[in-house]
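Heads up, one of the protein chains got dropped from this complex, but the rest are sitting where they should.
Let's look at chain A:
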Amino acid sequence: MTTSVPWLSLLVAWPLVGAAAVWLTAAARTRGVGAGALRAVRGVALAAALVEVALLVATFTAFDTSAAGTHQLTETYPWIPQIGASYAVGADGVALALVALSVVLVPLVVLAAWKEQDGDVRRLRHYLALVLLLEAFMVAVFVARDVFLFYVLFEAMLVPVYFMIGGFGVGARRRYAAVKFLLFSLAGGLIMLAAVIALYVQVPIDPATGARPEDAFLTSNLVGYFAENPMPVTTERLLFLGFFLAFAIKAPLFPVHTWLPDAAQHAPAGTSTLLVGVLDKVGTFGMLTLCLPLFPHASTWAAPVVVVLAVVSILYGALMAIGQSDLMRLIAYTSVSHFGFIVLGIFAFTSLSVSGSSLYMVNHGISTGALFLLAGFLIARHPERSQRIADYGGLQKVVPVLAGTFLVAGLSALSLPGLSTFVSEIMVLVGTFARSPWAALVAVLGVVLAALYVLLTYQRIFTGGTREGLDELPDLGAREKWVVAPLVVVLLVLGLYPAPALDLVREPAEVTLSDLAVAGVEDPPRSDPFADADGTLVEGQASHVTRSTDEGSES
């Protein structure tokens, strides 16, 4: 099903154009007046990001939400037929939701970076060009329907992020953080590479041509093939581990999470927003869309361990967050905790928990993005740019708007009812409870700890007596309000009326579960009271969706 307008390719290509434009604008005007060049660079970058948002809106109109479980707007072209790789894009509900998340966050990050890099045009132009370049990679990786293409983007994304942390970060140890980030990711990625190749080798050679099919790497082909011809047990488990390790590092899951706090501490706030808000979702997205469908038996085999790791992540991340003295590290650790919830939901194998995790990915991106950006604004106001929480205090009276929005963002991190994160968290917990009650029960502790780390932090920074030297700080300016407002609005709207987002993620979750059916996984009977109370969820349960056949054997 190829549409006349290649919306997804446009979404991928446009940020590249934007990046080139930013770069060339600055190159043309670097020798001119500094301020003029600065304005031009910012303007071009913001315009490019906003046009991308318009493209996204257009894509949504072309997307049929009632069939969110199938990949739509697909485009498939042979890319490297010799090794079975195609340029194949297409989006189901989850992919589109994550694309939307990245596309919405980028203009805000651009806007937030306005005053960063000390107004140095040359540095700013590189930074903004990298942000747009990264946007192209982010969009592409979510819509890739070809394992090879996904892998290529998964790895290539590291390069711009590496430069964004190492080149534009803060603090003496930013290079260390950048290298640590790169080495962790690459180590995982290279092991995944071996698994990707081995996966390809599992596809039989076509006797007619003497080679493997030219579209062997299409995810749908692979899933369809392995559903009928399961791999040997050991092979499947090894390949699963190869993929899972890369995704666990990316996600990041305990115990391979240690790069994240360092990276977040030393990256500019905008980079952290994209890194934690969007990029790390590629890890959980990969688990959801590659690990589970490709290796259903191995996934169920590994699920108990993964669930334990996820629960450990939840508690460990939360406890570590409580103990942090650095604001950025604290937010990073809260994310470790939240990623634990996402992974828990995915590996609980119920349609409720899986759709909850999908939704969680989006909500967490917004919530963490808001927190990182606000923390960035706060730190930029400090005379010494201190990231230490102890250097702040009593700012509620000085910067009430900043304090208020920070509180809202913080409350979304602890999943206050009425905010969007509540919906997804409760879905994950209830869904998990049906499969493994004890895991859900322990995970609930994470919610309690979340209240601690959010409220304690708020208390230490914003309440009490104002610290010396901080009583003259300016409140959020118009630009900064524009950055935060959309995020707060989305948090509130999706908290009160989550149906549109739920529509996107529900059917894909059903498809994932149907892919797992070959491993004997059934959706547990829906006896929990919550689902009965919520009409939409029960309705979703009724329509049993499977991976449609035309997609399963695409050629």
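Observations on the structure shown:
As a convention for this text, contacts are C-beta pairs under 8 Å (C-beta built on N, C-alpha and C of every residue); 3 or more make two chains touch, one makes a residue touch a chain; residues count from 1.
In the analysis below, contacts and distances are computed from a predicted model.
Chain not shown in the complex: UniProt lists it as "NADH-quinone oxidoreductase subunit N", one of "Proline/glycine betaine ABC transporter permease", "Aspartyl/glutamyl-tRNA(Asn/Gln) amidotransferase subunit C", "NADH-quinone oxidoreductase subunit N" or "Cytochrome C".
Contact with the omitted chain, checked across A:Val5, A:Leu24, A:Ala62 or A:Ala194, is made by A:Ala194. Which of A:Pro107, A:Gly166, A:Pro252 or A:Gly410 touches the hidden chain is settled by the complete complex: it is A:Gly166. The chain that is not drawn here is touched, among residues A:Ala47, A:Ala67 or A:Ile80, by A:Ile80.
When the missing chain is restored to the complex, the residue among A:Leu50, A:Leu186, A:Ile322 or A:Leu492 that touches it is A:Leu186.
As for the chain not pictured, it touches chain A at residues 78-83, 151-156, 158-159, 162-163, 166-167, 172-175, 178-179, 182-183, 186-187, 190-191, 193-194, 197-198, 200-202, 204-205, 235.
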